[in-house]
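One chain of protein is taken out of this complex; the other chains stay put.
Right, chain A next:
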């Protein structure tokens, strides 16, 4: 008997389908505390691998014998080591998660959001391990990617399978929690990379500015991607309204929370913009627009089909961040008692500006951890 391997693809299916799994996380306690695989249907146990080097006695009693047990670590090495120990101790259904949390952080799960005008389709790419959400609009052989993560092959291959050519790569803002794939997609496919100009002042490479009122048309069926200037998380933050049905809100508005204004060190300057965007500009939009944010932070934000979306009207009733009538109270909420900033956020911003060019291994390390772009 030996342990079996579990791919992050298979792990993602278990999360989305809410299957039961006993997940033994053998990273050290700080790392586990900071960030782990989130699922209500999983049972978790954290015990660092270095406590299990002489065998699994310290936790033998805590591991179920009649259930699948998967071991996960940072990169997939230590989990094999511990899985081996479990097999030696007589456990049968033991798995090691291939590539560990790093691979988990890179996994993207495509979910169809809906059909668009003509033959158009809209997909959401859920990065379960980190909470990033990217989008692809496909219509008549053309595609636009919005807020792409750095795993660009996933987007390029997906478009190819759908028989579409990526013509546009857009970012709603300059990201601080993850490395954008927009520039790389543009380089590899010949697509045009768009960024709001106010977030692009320090950009070191060619881009097309996208500003309030601009429209981009995808495919001959003319699906509109309409830009709406919505500053607050960053000074350039811009939302996109797709097909007059969907509102891609970037990091301004999430399902259960709102964006934080402090990641470029300008919380006090941007808090007013954030309030105006959420309480005035968004208020003027149709309640029927479906909000598609660039992140989720809590597993409760995942719908049963694995997507993250909610109608704007519902958010105006239920999202705590939209219920604060008093301006001072609002200011306090988004500038005080904020969660820790995302790991390496400054370095990630510089990478997205093209000022730093870390290699792939370094990029992975920079992105370890949760996104932490929200306050609630």
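In this text, contacts are C-beta pairs under 8 Å (C-beta built on N, C-alpha and C of every residue); 3 or more make two chains touch, one makes a residue touch a chain; residues count from 1.
In the analysis below, contacts and distances are computed from a predicted model.
J.: Can you tell which of "NADH dehydrogenase subunit L", "Rhodanese-related sulfurtransferase/TusA-related sulfurtransferase", "YeeE/YedE family protein" or "Quinol:cytochrome c oxidoreductase quinone-binding subunit 1" UniProt lists for the chain that's not drawn?
T.: The record for the missing subunit names the protein "Rhodanese-related sulfurtransferase/TusA-related sulfurtransferase".
J.: Which residue among A:51, A:153 or A:268 touches the omitted chain?
T.: For the chain that is not drawn, the touching residue is A:51.
J.: Could you tell which one of A:7, A:28, A:46 or A:341 touches the chain left off the display?
T.: Going through A:7, A:28, A:46 or A:341 one by one, A:28 is the residue touching the chain not shown.
J.: Of A:81, A:298 or A:350, which sits in contact with the chain we cannot see?
T.: Considering all chains, including the one not shown, the answer is A:81.
J.: With the missing chain put back, which residues of chain A would touch it? List them for me.
T.: Interface with the chain not displayed, on the chain A side: 28-31, 48-51, 53, 73-75, 77-78, 81, 365.
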